[in-house]
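Of the protein chains in this complex, all but one are displayed in their positions.
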Amino acid sequence: MVLAVAVPFAGAILIALLHRFPNLRETATVATAALLFVLVVILMTDFRPDDWPVVELFEIFPGVAVGLAVEPLGMTFAVLASALWVVTSIYSIGYMRANREDHQTRYYACVSLSLGATIGIAFAADLLTLFIFYEVLTLATYPLVTHAGNRAAQLGGRTYLGLLLGTSIGLLLLAIIITWFEAGTLWFAVGGIFGDSPPAMAGVLLVLFLFGIGKAALMPFHRWLPAAMVAPAPVSALLHAVAVVTAGVFTVLKVSVYVFGTELVSELWSDRWLLWVAAATIVIASLIALRQDDLKRRLAYSTVSQLSYIVVGALLANRAGIIGGGMHMATHAVGKITLFFCAGSIYTAARLTNVSEMRGLARRMPVTMAAFMVGSLSVIGLPPMAGVWSKLYLVTGSIEAGEFGLLAFLLVGSLLSAGYLLPVAVQAYLPTTGANAAQDTGIREGPVACLVALVLTALACLALFVFPDALYTMIARIAVSP
Amino acid sequence: MEFLGHYNYWIAITLAMIGFYTVIARGNMVKKIIGLNIFQASVFLLYISMGKIEGGTAPIIADGANVYSNPLPHVLILTAIVVGVATTALGLALVVRIREAYGTIEEDEIQALDEPT
Partner (left out) sequence: MIGAHLPALQVVVPLIAAPLCVLSRRPLAAWTVALIAAWLSLGIAIWLLTQVLDANAPISYALGGWAAPWGIEYRVDAANALVLLIVTAVGAVVVPYALVSTSHEIAPERHHLFYAALMLCLAGLLGIAITGDAFNAFVFLEISSLSSYVLISLGPSRAALTAAFRYLILGTIGATFILIGVGLLYMVTGTLNMADLTYRLAGRGENRTVIVAFAFLTVGITLKLALFPLHLWLPNAYARAPSAVSAFLAATATKVAVYLLLRFVFGIFIAAYALDELPLTAILMPLALIAVFTGSLVAIFQDDVRRMLAYSSVAQVGYIVLGIGFATHTGLTASLIHLFNHAAMKGALFLAMGNVFLRLGSVNLDALAGLGRTMPLTVAAFTLAGLSLIGVPATVGFVSKWYLVVAALERGWWPVAALIVVSSLLAVVYIGRVIEVAYFRPPPERSAPVEAPLSMVVPTWILAGACVYFGLDTSLTIGVASRAATVLLGLAP
């Protein structure tokens, strides 16, 4: 376990050292990613539902230790992140080289650091460890977001850092310290750590946590996501479709299940209120997405919307809701990363960023647009793609909780997502007539490495539809305590 | 009446106020130092006043004397006087350097000269 966290950090140093040898450096990146994946898989195969391995590392304050533990949700996250890192590394090589980006070493090294932090979050045994890696993640991704180094990147970076650090130090840290103060411990435990006597402040505490976890992009603290789109596409893909935002909703789920306990959550007065905030985020973000012409920004708002689905799952606090949330964490990641890969590929090959200019693109970039179609269907939640299972569980969860208004919001959200994703895919297949036609000359498919990556993720969307069992059983174990 | 009996302390307080006021209200740097000195002198008076024992003579062992004033405050004040002298010397040295650098020792003029920087 400790190795799993350490490997990406060591890899980052190695990458930085290989600054002068691009090919070796790229190999190091892919090798580190692959090694991580292997380690995580080993952990997974050893994982028993009734015996969660725990490692206590050291104490920072007297009585507050830092440690790692493996539990179902974390395991899922770790597998997801490490697998997708391998794929993203391949994609990055294609993207970076084709676009002749500067500072590639800094990019690969920071990605490695970010993944290390992500695995740290996944395997955190207590709130403090999670918080430490959460902050490390924010800091490690800042150079990635501001990669371009121009004024727009600087401003975007300010929003990114400002919102994320602001919510985490201002709200999350306060919530963590209050939790420690009230509960006496920060170690995650099934059924919550408040025992039988939840503090009077639990309701407020829940609010602090939910808004403090800025990476979950709950409105109104969501603006960092679209601001972070100034980053190059591989960054947006891995970090903002997978690592960063997934870390956010992962933390929400963890807090909900292991700090508060699902029973406590459903009893709190703030739970319903927050549920409506999340529902509103789903719909409002989707509406904003509809109006975005820049493809990456549209996808960003789509992510904001989809993340709130997971938050809804966590807040519903019943078995179906949690499972739905967990599954959606995975399916959304796979689907969204496909979409971002396609966006990057389109930018690299055709230098297009606006949806309105992408008419008829499928003729020129058939593989990319096919993958885009697959990813869209998954995110919307239509068969035969993976997204359908998670949406199903979320719907079940809201029916079980009797929240029919919420159900309406979920369904409206799905409709809207169809509204902002399908036209992009469909119009790419339309004939190229009229003023909005994409330029015919000189557009070929994206770089090979990019194509390989996005085909892999698209296939994953399909695979998860056909074989959802592994994912389901892993997450369902959450409800079972060792 | 006790009021008059404590005239030492009243003088000390008055001097302290005068000194303090001079430090704050005067812009001329030498005057500030003078004010500081007056303020410190008032504290010396305070200490020495408290060391006096009624009917006590100077705290040097001599034949025929049984009651001596408390020597400790005297010692303390000697130290404090030395400190005061050092402070004054340092302050005046700074004033000389400031005069060389700025051409004036009025605080408001110096502030005006410093503003553009």
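Order as written gives the chain letters A and B; numbering starts at 1 within each chain.
Everything below uses one rule, namely that a contact is a pair of C-beta atoms (placed from the backbone, for glycine too) under 8 Å apart; a residue touches a chain by one contact, two chains touch by 3 or more.
Source: prediction; values computed, not measured.
The residue touching the chain not shown here, chosen from A:146, A:345 or A:414, is A:146.
Within the complete assembly, residues 58, 60-62, 128, 131-132, 135-136, 139, 146, 149, 154, 158, 161-162, 165-166, 169-170, 173-174, 177-178, 180-181 of chain A touch the chain that is not shown.
Summarising the interface, chain B meets the missing chain with residues 20, 23, 29, 32-33, 36, 39-40, 43, 46-47, 50, 72-73, 76, 79-80, 83, 86-87, 90-91, 94-95, 97-98, 101-102, 110, 114, 117.
Operating definition for what follows: only the chains that are shown with their structure count from here on.
The mean-CA centres of chain A and chain B are about 70 angstrom from one another, to the nearest whole unit.
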